[in-house]
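As you look at this complex, bear in mind that one protein chain is not there, while each of the others sits in place.
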Amino acid sequence: MRISFHLNGRHVSINTIPERRLADILREDYGLVGTHPGCYKGTCGFCTVLMDGNPIYSCLLPAFAVREKTITTIEGFLPTREAQEILKGFQEAGCLLPEYVLASVLFPVNSLLETTDIPDEEDIEEIIRYCHWGPSRSMAFREGIIIAAKFRNRRKRRGKRK
Amino acid sequence: MVRESSHIYVPRNLGELLAIRKIRPDALLFAGGTYILKDNQEKVPELPRHIIYLMDIDELKRVSRTERYLEIGAAVSINRILHVGKHLLPRALWDALKGIGPPALLNQATLGGNLCVRKERMSAYHVLLLMDVKIELRRTGSSRWIPLQRFIDLEPLIENGEVVTRIRIPFTSWDFQIYRRLQDGKDGLTYCALASRQKEVLSAFTFSFGALGPHVIRSREVESALLGRKLPLTERDKQQALLGLRQTVERSHRDFSSFRKDRILSIFSSTLDMLIPE
Partner (left out) sequence: MYINDFSFPDMLYGVILGSTIPRGTIQEILLPELPSQIKVLTAKEIPGLREFTVREQKIPLLAYSEIRYEGEPILLLYGPDEYECRNFAEKIVIRYESDYIIETLEQPGEHQIAARRVINYGDPDTVFSGSFQEIEGTYTIHPKDISTGDAQGALVLPRSDSKLQVISSTLWPAHVRNTVALTLGIPKKDVSVESSAILSPSWKKLWFPSHLAALASLITFHTNRPAKIILSPRDEQTFGPGRSKVIIHHRTALDKEGGAIAYDVDIRIDGGAYPAFGKELLDRTCAAALGAYRGENVLISGKLIRTTTPPKEAGNGMGLAETLFALETQVTRIAELCQQSPVQWKKQNFQKKGDVLPTGGFLRERPPVEELIDMVSAVSDFSRKHASYELLRKRRPSLRYERKLLKGIGLSICYQGNGFLGKRDNELPVTMQARLDTEGKLSLTTPLVVSKTAAGWKNLAGSILEIDPSTIELYSGETTGIPEAGPSILSRNITIGSSLVEKCCEAIRQRRFRDPLPLEIKRTFRIPRNTHWREEDFTGNPFLSRSWAATVVEVFMDPILLDVKVRGVWMIVEAGKILDRNWAVETLEEGIYFALQSCGAKEWIPFANPMIQFADSSQNKTKGLGDLPFIGVPSAYVCAVSQAAGYYFDSIPITPALMHRYMEEL
């Protein structure tokens, strides 16, 4: 089956088995190995990508469901200001995110910061509850989200003033 | 290649969907696919020969609201329903939907998919069952609205050529709502109870338990015996209600483990304790 879609800003097209999972297509056909399928059943989150701007698990998405969709992988997201803000937040909090967990942390945190200026305990708890990376239980990880929110707000305010 | 690939139909509107469904009544309807792929850990999942993909059909992705009800297209993602707002959605429904999983899963999962699972009763089912929700079933040339209860009892679930298109949730003002989903493997339980109180009197009360698989435990007798009772319930009212539920469970679910039976009774007993005047 021929499937075309938008991938990290490019329009791409491949011929593939329609049931293949997007996670595997991204890794095996496009070399985008920042998407890490860890469980293939929607629990670990290491395979998260953005589809039309919303985080989804690419292991639960067969190729046929991607037709004409816009997919952003962690490779496409990392250079953005939004991603850099979050990374800086975690860095300042002393929480170093290994490459493996970037997609499972950055996308959910970004979604949260898009809808909330000041994340409360419950918001942060929700991110942590579903994060399958052990150190997300550390104080530094929570701090990271809070600091990232501050960076985001500062930029938003600056944008408004201009 | 040993396995043949599935054939995928991607209808762009409802008309196309119904037409394809008519000629391929055996095809698998694929909405978010999160249930279909949940326990399919193969590298390339094995799917039926024919698949109809539902997520490109605008008519199935609409949400509308009137004074009396909320109407949700079968392919609306759970996350979009949550965006309707915590204050607008019934509390128990909010809890049920939110509890399904993380936002990334809820962006994919649909309400239609949740209600159409055959083997087991999923999270939203118990709440919507108690809320007297109606389901729209469409096929070429006809449509019908049926209560969720009947929909689930249908055998086969959906007649040849039919598709679930809309779900209508009436706005009833339940002032007491509890929803719990306990995931303990084979002992898992889902529970929902809704009640309305008029001053010191219980004016409406309904509850449902779901166990693993398609088991649903309800008791109309217990519900109606409690109606009109003064709140808080007397010890006698509570004991009678508990006895009624115990008998229902023993009658229809004798094979349940004693843990599960006790759990059902103690959850119900604590609900009765919580029913106090507004």
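By letter and in written order, the chains are A and B; residue numbering begins at 1 in each of them.
Just so it is clear, a residue touches a chain if its C-beta (ideal position, glycine included) is under 8 Å from a C-beta of that chain, and two chains touch if they have at least 3 such contacts.
Computed from a prediction, not measured in an experiment: that's the story for all the values here.
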Query: For the full complex, which residue in B:Asn13, B:Gln41, B:Ser203 or B:Ser224 touches the chain that was left out?
result: B:Gln41
- prompt: So which of A:Asn54, A:Gln84 or A:Ser138 would be touching the chain we can't see?
  reply: A:Ser138
Message: Please output the residues of subunit A touching the missing chain, sorted low to high.
response: 17, 20, 27-28, 31, 33, 36, 38-41, 44, 46, 94-96, 98-101, 121-122, 124-125, 132-135, 137-140, 142
- prompt: List the subunit B residues touching the unshown chain?
  reply: 1-3, 41-44, 180, 182, 184, 187, 257-259, 262-263, 266-267, 269-270, 273
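Just so we're on the same page, only the chains that are shown with their structure count from here on.
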Statement: CA centroids of subunit A and subunit B: separation to the nearest Å works out as 30
Field: Complex contact set, residues of subunit A against subunit B
entry: 1, 17-21, 24, 39-42, 45, 48, 51, 54-57, 59-62, 64-65, 67, 107-108, 111, 126, 129-130
Message: Going by the contact rule set out above, which residues of subunit B touch subunit A in the complex?
response: 5-6, 8, 10, 30, 32-34, 37-47, 51, 53, 55-56, 79, 101-105, 107-108
